[in-house]
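Read through the structure below, which is laid out as C-alpha cells, and then see the notes.
Note that one protein chain is taken out, while the other chains of the complex remain in position.
What follows is chain A.
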Amino acid sequence: MSDIFDIAIIGAGPGGMSAALEAAQQGASVAVLDRKATPGGQIYRDVTQSPLLDPSVLGREYTEGAELVRAFLEADIDRHQNADVWHIGENGEVLYSQDNQTRRLVARELIISPGAMERPFPIEGWHLPGVMTAGSAQVMLKSDGMVKDGAIFAGTGPLLYLIVAQYLRLGVTVNAVVDTTPAGGVGRAMQHLGGALRKPAYLIKGLKLLNEIRRAGVPVFRHASNLSILGESKAVGLQFQQDGRTHSINAGHIFLHQGVIPNLNMTRALGMEHHWAEQQLCWTPVLDDWGQSSIPHIAVVGDAAGIQGAEAARHAGRLAALKAMNKLGKLNDADLQQESSANLKAIKSFKAFRSFLDAYYPPTPEHRIPVATNTLVCRCEEQTMGQLRAGFEQGAKDPNALKALTRCGMGPCQGRQCGHTVSELLADWQNKPVSDIGYYRLRSPQRLLSVEELSQFQNIKPVQKPAEVSA
C-alpha cells in the first residue's frame, strides 16, 4: 500500500475530523494521524466510550460530539490512532511513532489541528502538588470518571463554570468558586454584544451554568484579585483579595483556569509566521480565511488557529479541506467559493461571539505576568520570575537569549508552559509591544523521542494499514 496521500490531517478533534470527512467526501485519499487511542480530541474525549454511567451530565455539546466521531469512523479515511507525530517536514513528510516503530507518510496537502492548551496561571505556589488546571480536572472526569471532593475552582472563563457544573451534577462538593473576572464585564464587552446576540443559545447556556452553581449553594467570590496558593510543600489553600479584603480558604485541591490558548509547538516548529493576537492575548499563526498558513501546503484548523471553540472548528476543518481540494485540482474555483460561503459565514458569527467572551472574561495582567519574584515561570527547569529578571538584566532581552542564559523553556515541555509568560514579561520589562519580542525558536521533535525511535529513522517503516477502531 502507498504511503503517499492527497491530504494528511494531524489531530482528530472536531476540526481534523470535519476536514477528513469533507476531503473524503470530495474524493481525496486521506490519512488522519491522532495521538490518542480514540478520535475526538480534547473536547470529545472518550465520547463514544465514556466511563460515566450518564455522560449527559457533561453537557449537550459533549454528547453531540459522538455523532461526528461515528461519521468519522464510518467514512473512507485511513485512520491512525496512537500515532504520535514528532516531525513534519517542509517537504510534506510526516514522521510519527506507533507501536514503538518510527513510521513515515507523505502528503501533498497537510491540515494540522494540534488544538489548545490552558493558559498558564503563574501565581505564587501554582507549581505545588494539589494545584491543577480545571481542564485536567475535566480530563480525569471524562477519561477515568475521577473527581476531587472539596476543591476550590479559581479563575475565569466559560470552561471553569462548565466543569464546576459538571462536578455539581455528579454530587461532588465544591468548596468555593473564586472568580477573577474583573468588574464591569458588560461595559467591556458592550461593543461585542451584537456578536453575543448572534449566539443566543450559547449565551443562555453560560447564564444557566452560573445560575446552576449559585443555586447549589457554592460560595462564589466575584471580582477576586491577587491570587496566591498557600502551602510549603503542597497546596493547603488559596489566598486572594476581594473588595480590598484579604481572604484565605483552605483546600487540598485547587483547580485554576483562565481560558485556553493555541498549542503552539507544532506551528512554531514548522517555522510558520505568527502574530500576537491582542484580543486573545496569545500568539496565533497567520492564516487566511481557509486556514492556509505561511507555508504553502499546510493549513491550520481548530483552536490552534486561534480560540474559536469546537463548533467553529468543524467549519474551519471543512474550509481547509475544500481549499486543499482546490489546490489539488479536484475542486474548481467557483465550486470552492460556493461550498465555502456557508462555512465562512458561520465562522464569522462564531468570531463575533468569541470577541464578546474574550472581552467579558479577560485573564488579568497580575495572573499572566508574575508580580512576585519567587513565582515559578518555567516549571520544567524551575526558573522563577526573579531569576529571569536577573538574566534579563545581564543582557538577555530576547526569549531565546533568556532561554540560553537561564534554561527557561529548555525542559521537556519545550516552553509550552512558560512561552507566553516569557514573551509578556520581556515586553513588560522593556515597555515594548509583545509582537516586538517574539517567541522561542522551536524545532522537532514535537515531543520527547527515544534514541531508539530516532535511530529507527534510518530504517523507516511505511504507514501501516490502520487497525479497526470500534465506536
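We adopt the following convention: a residue touches a chain if its C-beta (ideal position, glycine included) is under 8 Å from a C-beta of that chain, and two chains touch if they have at least 3 such contacts; residues count from 1.
To be clear about the criterion, contacts and distances are computed from a predicted model.
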Undisplayed chain, where the name is taken from the UniProt record, one of "Thiosulfate oxidation carrier complex protein SoxZ", "Sarcosine oxidase subunit beta", "NADH-quinone oxidoreductase subunit M" or "Monovalent cation/H+ antiporter subunit D": "Sarcosine oxidase subunit beta"
Option touching the unshown chain, where A:Glu74, A:Glu90, A:Asp149 or A:Asp289 are the choices: A:Glu90
Chain not shown, touching residues in chain A: 87, 89-90, 95, 271, 394-398, 400-401, 404-405, 410-412, 414, 441, 443-445, 448-452, 454-458
